[in-house]
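Taking it in order: structure first as C-alpha cells, then the write-up.
With one protein chain withheld, the remaining protein chains of the complex are depicted in position.
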Amino acid sequence: MLRQTLYRQLAPEGWQAYGLSPVNKLVCVLILVASFVAILETEDSIRDSLPWAFSGLEVLFVALFSVEYLARLYAAGEDPRYRGWRGRARYMFTWWALVDLIAILPFFLGFITHNTFMIRLLKVCRLLRLSRLGRFSRAWSALAEALNARMYELLLSVGVAGLLLLLSSAFLYAVEAAAQPEEFGSVPRALWWSIATLTTVGYGDVTPITALGKLFAGITAVAGIGLIAMPTGILAAAFSDAFQKKDAPEE
Amino acid sequence: MLRQTLYRQLAPEGWQAYGLSPVNKLVCVLILVASFVAILETEDSIRDSLPWAFSGLEVLFVALFSVEYLARLYAAGEDPRYRGWRGRARYMFTWWALVDLIAILPFFLGFITHNTFMIRLLKVCRLLRLSRLGRFSRAWSALAEALNARMYELLLSVGVAGLLLLLSSAFLYAVEAAAQPEEFGSVPRALWWSIATLTTVGYGDVTPITALGKLFAGITAVAGIGLIAMPTGILAAAFSDAFQKKDAPEE
Amino acid sequence: MLRQTLYRQLAPEGWQAYGLSPVNKLVCVLILVASFVAILETEDSIRDSLPWAFSGLEVLFVALFSVEYLARLYAAGEDPRYRGWRGRARYMFTWWALVDLIAILPFFLGFITHNTFMIRLLKVCRLLRLSRLGRFSRAWSALAEALNARMYELLLSVGVAGLLLLLSSAFLYAVEAAAQPEEFGSVPRALWWSIATLTTVGYGDVTPITALGKLFAGITAVAGIGLIAMPTGILAAAFSDAFQKKDAPEE
Partner (left out) sequence: MLRQTLYRQLAPEGWQAYGLSPVNKLVCVLILVASFVAILETEDSIRDSLPWAFSGLEVLFVALFSVEYLARLYAAGEDPRYRGWRGRARYMFTWWALVDLIAILPFFLGFITHNTFMIRLLKVCRLLRLSRLGRFSRAWSALAEALNARMYELLLSVGVAGLLLLLSSAFLYAVEAAAQPEEFGSVPRALWWSIATLTTVGYGDVTPITALGKLFAGITAVAGIGLIAMPTGILAAAFSDAFQKKDAPEE
C-alpha cells in the first residue's frame, strides 16, 4: 500500500492526472535550490561568511536525495519489470536511476580526495543534478524530433565546420608561425584563434599581424557567417516542417 | 461635450478614422522629443553649456504630460467601465494608466533624493516614457502572435541556454580557477566569461589560458552557435507560418 | 542613326538581346577597375611608388566617364520622354543620371578644396561609382520584393532594436557612470558599448566592471541574440514565401 502510494507520487508514469505529482514538484524545487546553493558555495567570499550553513545545507540535500533515491528504488517494484532483487538491480542500471545517483555520489567521493582540483570538480558535478529535471519533462519531444529528423544534415554541417576549422588554422599556422610563434607556432595552437574567429566570438587575445595572415583571417571570418547560417537554416527548415505537421491535424 | 471630444482625441479606441488622432500624434512627437532631450541631458558637457534650457524643458514636459494624464483620467468616464469615482480609481490601475504615470513620477521623486546614483536612475527612468508609444501601436500584433504561438518552444530554448551557461561556467571554474582566481575563482565569476562566449559577443577581457580551459572554451563557443541557431530557427518557422496564414485569405 | 546605335548600346532597355550590350559590359569593367585603382591610391606607400600613374589613370577614368555621360545624355533623346532641350534637362534629374554624375563630379570638386579631410572624402566618393553597377542589374528584384513585402515587420524589429539599444545604454549609464565616467558617463557614451554588445560584435575596448553593470550587460548580450534572431527569422520566412511563389508556376 505504501509502495503503491510512493510509486504514484514518484514515477512520472504512475501519476494519472495532468502535470507533476506534489512530491515530484517538491523534488524539482529541491534540485533548483540545491543547484543554486552549489553555485553560491563556489564563491569563497560568500561561503566564508556562512561556513556552517553551506556544509549543513549540503548534508541536508544529500540526505533528502538519498531518501528519495531509496524510495524510488523501493517503489520501482510496482513495475513488473523491476520486481524482486534482480529487478531492483536492473532498475539501478536504467538511465534515470544512474542520473539520480549522480545527485548523491559526489558528496561521498568528497571524503576520499583532498586534491583541490578534484574537490572543485566534485562541486561542479553537483550542478549535474540539474539534468535530473529532464526526467520530469515529457515536453521537449517536439524539438528533439525536429532535430532528429535532420540529424544527418546537421552532422554534415558539423563536419564541414570541422574541416573549415582545420584548414583555416593550418593556413594561419603557415603564414603567421614566423611572426607569432607562441600563438600560431603549430596547428593545435592556431586552433584557438580559429575557433574564436569561425564562431564569430572574436576574443581578440590572438590576432594575425602579417598582411597574408589578415587576408586568410578575413576569409575565415566570412566563412564563419556561412558556418552560422547553415545550421540555422537547417534548424529553421526542420522546425517549420515540425510545426506544420503538428498544426495540420488541428485544422 | 468636452469629455466626449477629449475621449475621441485621446483614447485610441475612441478615434473612428484610420491612424491616430491629431492630439495623439502630438503626444507621440512629444514623447520622442522628451526622450531625446533626456538622453542629451545625461552628457555633462552638453547640459553644462545650457543649464537653464534643460531644467526648463523638463518642467515643461512634465507639465504637459501631467495635463495629458489628468485629461485622460477625466475622459475615461466616457467608457462605462470607468464611470464615477470608483471607475476612475479602477482606471488608474489599468496597465496603460500606470505606464502613463511613469512619465511624470520620476520628476516628483527627484525632489526627495539627493543621492547621485538615485538621480541618475531617475533620469534613466524618463526614457521609460518611450514605452508609452506601445499604447498607440495596434500593429505589432502579427509579430507578437507569432512569438506567442511558439512561446513554449522559445522558453525551452531559453532553458537549454541557461543550462549551457551554468555548465560551461562550472567547467571553466573547475579548470581555470587555479590559474586565474580573480576571473574564474567561482561559478558566478565564470558566468561573465560564459555569457560573453555563448552569445558570441566575445569581449576578450577574460579568456582561459590553460590548455584544458581553451578546450572547454572552444566547445562552449561552438555550442554558442547552436544557441543562436535554435531561437532563430524557431522564430523563422513561426514567422513563416504567421505570414502564410495572413496571406491565405487574400488569395 | 548614330543616336539610335548609341541608345541601343547604352540604355539597358534599348538592348533587345539577353544580357548586357558590349559597350555596357565595357563600362562595368571600367567601373570595377576604376574602383580598384581608387582603393589602392588611398594607401600612401603604393601611391608614392607610382605617383604619375595614379594621377594619369584618374584623369583617364574621368575623361572616359565624362564621354559616357555626354553620350548617354545625347542618346536619351531616343526616348520620347527626354526629347529636346527640356527633355534632356529632365533626364539629367532622373535617378540614374544623377548617379552617373557622381562618377565624375568628385574629380572636379578636387580642384576647389585643399583641406586634407575633404580630399580624403572625395577619394572615398569615387567608390560610389560602384553603385552605378546597380543600373545594369535587373536581377535583384526577387530579393528586393521579398524585403519589401515584409518591410513593415522589418521596420518594427528595427524599432524594437533601437528601444533595446537606448534602454541598455541608459541602464549601464546608471550603474557604471560612477566607476567609468569616461566610457559610461552619459547615455550617448554608453551607446558605443551598447551597440557593440547588442550586435554581438563585442570589441572589448569598453566593458562594465561593476557587478550590477555585468548583470545588465549579460541581459543585454542575451537580448542581442533575439535582436539577430528576429530579422533573420522574418527574412527567412519572406524568402521562403518568395521562392515558393516563384517556383509555383513552373510546376
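Labels for the chains are A, B and C, by order of writing; each one numbers its residues from 1.
Definition applied: a contact is a pair of C-beta atoms (placed from the backbone, for glycine too) under 8 Å apart; a residue touches a chain by one contact, two chains touch by 3 or more.
Given the structure is predicted, the values throughout are model-derived calculations rather than measurements.
Shown chains touched by the hidden chain across the complete assembly: A, B, C. Contact with the chain not shown here comes from a single listed residue; of C:R3, C:K25 or C:R120, that residue is C:R120. For chain A, the residues in touch with the chain missing from this view are 150, 152-153, 156-157, 163, 166-167, 170-171, 173-174, 177-178, 185-189, 197, 200-204, 207, 214, 218, 221-222, 224-226, 228-230, 232-234, 236-238, 240-241. On the side of chain C, touch with the chain left out of the figure occurs at residues 35, 39-40, 42-44, 116-117, 120-121, 123-124, 127, 130-131, 139-140, 142-143, 161, 191-192, 195-196, 199-205, 227-228, 231-232, 234-240, 242-244, 247. Contact residues of chain B toward the unshown chain are 200-204, 232-233, 236, 240.
The rule is simple: only the chains that are shown with their structure count from here on.
Contacts between chains leave no pair untouched here, as each chain touches all the others.
The central chain here, found by comparing per-chain C-alpha centres with the mean of all protein C-alpha atoms, is B. Between the two copies, chain B and chain C, the Cα superposition rotates by 90°, quoted to the nearest 5.
Residue numbering shows that chain A and chain C use the same positions for more than half of their mutual interface. Averaging Cα coordinates per chain places chain A and chain C 44 Å apart. Counting partners per residue, chain A has 200-204, 232, 236, 240 as the residues that reach two or more other chains.
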